[in-house]
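A single protein chain has been omitted from the complex, and every remaining protein chain is retained in its original position.
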Amino acid sequence: MLRRTLPLLITFAVGFVLVISKFIPKVETLGEDFSIYFDIIAVFAFILGGGNLVKIHGNKIYRRSEGWGYSLVCIIGFFATLTIGLFKFGNPLGWTGNVVAEGSAFKGIYDFIFKPLGATMFALLAFYVASASYRAFRAKNAEATVLLIAAFVILLGRTFIGKMVSFWVPIDQAGPDIPSFAEWIMNVPNLAGQRAIMIGIALGIVSTSLKLILGIERSYLGADTE
Amino acid sequence: MADTPETTKKTGWYQKVRDIDRRIIFLFIALAVIIPLLLQPSFPEFPAQLVKDTFAEMDKLPEGSKILMAFDYDPASEPELQPMATVWTRHAFENKLKIYIVALWPLGQNMAEDTLNELLKEYPDRKYGVDYVNLGFKSGGQGVINVILTDFAKMYPTDVYNKPLSQIPIMKDVKSIKDMDLIINISAGFPGLKEWVQFGADPAGVRIIGGSTAVQAPLLYPYIPNQLHGLLGGLKAAAEYEELADRKLCGMKCGQDAECIDSCIKEYAKRDKGKVRMGAQAIAHMVIMAFIIIGNITFFIDRRRERKG
Partner (left out) sequence: MSKQAKLIVFFVIVGILFAVLLVRASQNKMIKPWPTKTTVEYKQMETDEAGVVMSETIETKQVFSWKGFWTWFAAFLTLCIISFLYDDNPFYKFAEHLFVGVSAAYWMVMGFWTTLVPNLFGKLTPGLVAKTGLIEGLEGVPWTWHYIFPLLLGIVLLMRLSSKYGWVSRWSLAFIVGTTAGLNFVQYLVSDFMMQISQSLKPLIVTAANVDPIISTSPVICSLSNILLFLGVFCGLIYFFFSVEHKGFFGAASRVGIWILMVSFGASFGFTVMGRIALLVGRMEFLFADWLNIIVQ
């Protein structure tokens, strides 16, 4: 009862309230309260993520598994950031100030550790996109050729090179040049394809949401042996 | 056909190109970005109609209009989205609009603070609590939007400085996002522009414009123009918007003097990150297109050889 039935009842009750809150004004407040509860539980999900991280890497350090030194770096970085942020060390406005106030140690962690690491991780993708384009982007059949041509027009049209290459239209005048063609591709065939995908996804989400609320879809509860 | 020294040489050379080490490709891409950054070539921008419509949507708002700016990105997307955030905040300050800042990403709050710190140097007379307010980050994605659709104070009891909303003058006549004249969202993924359209603008009936990463932009076109009234998709669109903003500022500064407007635009272009970065973007595009062409040439040669036997 507690392992399967209660969660299904909770899902039904919450989902039902949120759906009817759009139609019955009296239930709107309850719907808002449930949304706020969701936001608060989301923070506990962050805490769960942190706890899980400490559990996994702590285990690696305890067992001296391969690469435990890196796990130590991870744990030190985690607890250092947590302590500095929770106690607002170095915050010019003290305990009551904005946690990311200019000059605070927490802002320093963001500026000099988080930002360079996060930004560079994603910057690496530029290299991999080039390498993947060279190796995998082949005009193997008619459909792939259409894909390639569309990509080329967009790549050309989204820079000044597209304007330069369109010799049939003077550079400083509007006209049927490659950038205009790129815009047309985005606003007509791309829009048509994306809209078809969007409608398909919407129908999928609506049916899945209904199945979840009605308890037909139960995979999120996990295995019965848990 | 018997192998001659010539054919062996050609095959060797061809094989090297076909099976090129990916680190060579990485080096070419790095040089394609670094060299233009060092040389700083500038290219003129010709704003597309969608960018012009986005600019017009913002520019038509009268003084004192309320705009909700949602910073839903992090440092990973900063090179693409920060130019949009900066130019929109500048546009709002220039036109004396009231800015209400929120964030659905934890680091969005930092991005908003960085943007404000930069722009307040240009507009030092803009007062916190009167001209703009920073409500900060809240977790929950579309749950947050669902609450502020009807009641701001329920979700945001205080601003980022822990001051209750009732004590902030700019929040006096604002109960929910339905009181906003425009929503601007700068988004790098989920939750982002899609969620603001679905859960914010559509139910509230408030107009919305947005800036997104180039990766996300094609997916948002179906919302244009009835649900999403303007979109800046990627760095190129940000550079085009900067061009429109500079033309307007320089037009106000120089009147009809074309020479003055030109030199004014060139001067402003140095601070416009979108325009500065487009030089490297253009060259890198060319390099990637060249690699795709070479890759396809080697593919067709291999296929022809296989068919011959």
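Remarks
Each chain carries a letter (A and B) given by its place in the written order, and its residues are counted from 1.
Rule of thumb we're sticking to: a residue touches a chain if its C-beta (ideal position, glycine included) is under 8 Å from a C-beta of that chain, and two chains touch if they have at least 3 such contacts.
Predicted model, so just to flag it, every value in this text is computed and none were measured.
If you put the missing chain back, the residues of chain B touching it would be 23, 26, 29-30, 33-34, 37-38, 40, 49-50, 53, 76-80, 106-107, 109, 127-130, 136-140, 142-143, 146, 155-158, 160, 162-164, 166-169, 197-199, 202-203, 213-215, 217-219, 222-227, 233-236, 277, 280-281, 284-285, 288. Counting over the whole complex, chain A has residues 3, 6-8, 10-19, 22, 31, 33-53, 55, 57, 67, 70-71, 73-82, 85-86, 92, 95-96, 99, 106, 108-127, 129, 133, 137, 143-144, 146-155, 158, 183-203, 205-206, 208-210, 212-213, 220-222, 226 touching the chain that is not drawn.
Definition applied: only the chains that are shown with their structure count from here on.
Our note on geometry: chain A versus chain B, Cα centroid distance of 16 Å, whole angstroms.
Against chain A, in their complex, chain B makes its touches with residues 20, 22, 25-26, 28-30, 33, 43-46, 48-50, 74-79, 107, 109-110, 113, 117, 136, 138-141, 143-144, 146-147, 150-151, 154-155, 160-162, 218-219, 221-222, 224, 234, 236, 278, 281-282, 284-289, 291-292, 294-296, 299. Chain A makes touch with chain B in their complex at residues 28, 31-32, 35-36, 38-40, 42-43, 46, 96-98, 100, 102, 107, 110, 114-116, 118-119, 121-122, 126-127, 129-131, 133-135, 137-140, 148, 152, 155-156, 158-161, 163, 171, 174, 179, 183, 186-187, 190-191, 194-195, 198.
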